[in-house]
Structure formats: C-alpha cells, structure tokens
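Shown here: the complex without one of its protein chains, the others still in place.
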Amino acid sequence: MEILEIETGGHSELRNVTEAVNGAVRKSGAKEGVCLVFIPHTTCAVTLNENWDPDVQKDIENFLNRAVPWENGYRHQEGNSAAHIKTLLTGSSVSVPIHGGRLFLGEWQGVYLAEYDGPRKRKMTVCCLPCS
Amino acid sequence: MEILEIETGGHSELRNVTEAVNGAVRKSGAKEGVCLVFIPHTTCAVTLNENWDPDVQKDIENFLNRAVPWENGYRHQEGNSAAHIKTLLTGSSVSVPIHGGRLFLGEWQGVYLAEYDGPRKRKMTVCCLPCS
Partner (left out) sequence: MEILEIETGGHSELRNVTEAVNGAVRKSGAKEGVCLVFIPHTTCAVTLNENWDPDVQKDIENFLNRAVPWENGYRHQEGNSAAHIKTLLTGSSVSVPIHGGRLFLGEWQGVYLAEYDGPRKRKMTVCCLPCS
C-alpha cells in the first residue's frame, strides 16, 4: 500500500494523477493484477476520463456545477454539501487492471482526482492486487 | 466471503454499516488488503460519505429525491424506476483498503447502505482480498 499526497489548485478541479499512480504501481513491483486507487476524503473523488482535450474536463466541471449548485438550501452548516453530493455521484475509488507493471488504461483514459472543495492537500491510497 | 443482513427502516435512507463491515473483515482474518462490499440488489446501493453530521446524509437524500423524482412518466410498471436510477448513480459496490485488520477509511468516512425503495431486508456480500 502506498499513500500519495496531492495538492489541488482550485475550488473545483479535475487533476490528472495517472503518472503518480503508475509510480506507486512500479514501487509495488506488481506486474499483472488490479490497482485500487482509493480516496480517504468525503469532498473529493477519483474518476477515469479523457486525457486529451482539457475541454472535456471543463465540460464535466461545468455540468456538475449546474446540476449540483453550491447554494441550494442545504442543512449541513459547513456549507459544502454540494461537494459531498458530487463525491457520491463520482465515486471514491477506481479499480484498473495492471499489465506489464503499469496501469492497463485505454488509449484516451487518464486517472483524475476530482477536487470538489479545494484547494486542499489530499491523499490517495494505492493498493496493488495480483490477478490470475 | 461473508453475507450480512441489514433491515432498513425507511423508504429512502443512508444507513451507516461501517461496523458491520469491519466485523466481516475481522472474521475473514485479513490484515492487509482490499475489502469489496457488494450489494446484490438493484434498488439499493452502497457508498462512502461523511460519518459525522447527519445533515450531510439528509442533504444527499433530498438532492437525489429532487434530481430523480419518484413519479416521472416512467414505463416500468412496478413503479420504482427512480430507485433503479439512483442505484446506477450511486454504485453497487465500494472497495476499501484493509490495514491492520480493519477498513482503512479516512477520518470522516463511513460506509453507507443507500436504501432507495425500502423498508426491506437487504443483503451485503463482503469479500477480503490480500494486497501486496
């Protein structure tokens, strides 16, 4: 198990962490298997999406900001319920096959930390499991 | 593999099941690895979210009830399509690292069964996998 630290730069941000996760896979020594990337926070998430055109990430952010408004008559006094809701919709982990000692992603896929209440220092836990 | 039974209490409810899952991890004897919590139903789900202020769970429930109305001109005669849709949005499993024989969650994280068409008797399947 490896714990990675990521410093996010905006209130809301999709940050490409693919190479950081590949580094943890390399360090684990796993050649074939499954990699779990787990977020131990409740106002940021992790997802897989297109790694080519940054407009895709912008469109996702804009969609989520409209679908889950920051102000919406929420009860939670801390004021960040929208970030908790986006985290539920996005998910707190991704599982990716490992092949040849690296994440076995599709050509256009990257791993993204989805910050919904930043900027903050965030952690990601990476576990590598052997595969038959 | 352990099968847990949970009796939900409302039509819609986020029920904290963290200690039930930790009990299954303990029983498995796994010290380091990954725990899969899997829901064998299609109208309830499982998620990770804040374990401190119950208003967060209320805000999540209220958001989902507005975003996915119970009555919405659905075709499915059984009348619970909203619960199927919320299940797709939330997810049918969570994967959590195991460390020291327990779920290695963040400080504010709990595991929640998300009941969307209760009250019912529900099952959760817990599998523990060793981690390198």
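We just call them A and B in the order they show up, numbering each chain from 1.
In this section, a residue touches a chain if its C-beta (ideal position, glycine included) is under 8 Å from a C-beta of that chain, and two chains touch if they have at least 3 such contacts.
Just so it is clear, the model here is predicted, and its values are computed rather than measured.
Q: With respect to the chain omitted from the figure, which of A:6, A:48, A:83 or A:113 is a touching residue?
A: A:48
Q: Which positions on chain A touch the chain that was left off?
A: 32-34, 47-50, 53, 55-56, 58-60, 63, 67, 89-91, 94-97, 99, 104-109, 129-132
Q: On chain B, where is the contact patch with the chain that was removed from view?
A: Here the touching residues of chain B are 1, 28-30, 33, 36, 38-42, 67-68, 72, 74-78, 81, 84-85, 87-89, 91-93, 95, 123, 125, 127-130.
We adopt the following convention: only the chains that are shown with their structure count from here on.
Q: Can you check how far apart chain A and chain B are, centre to centre, with Cα atoms defining each centre and the answer in Å?
A: It comes to 20 Å between the two C-alpha centres.
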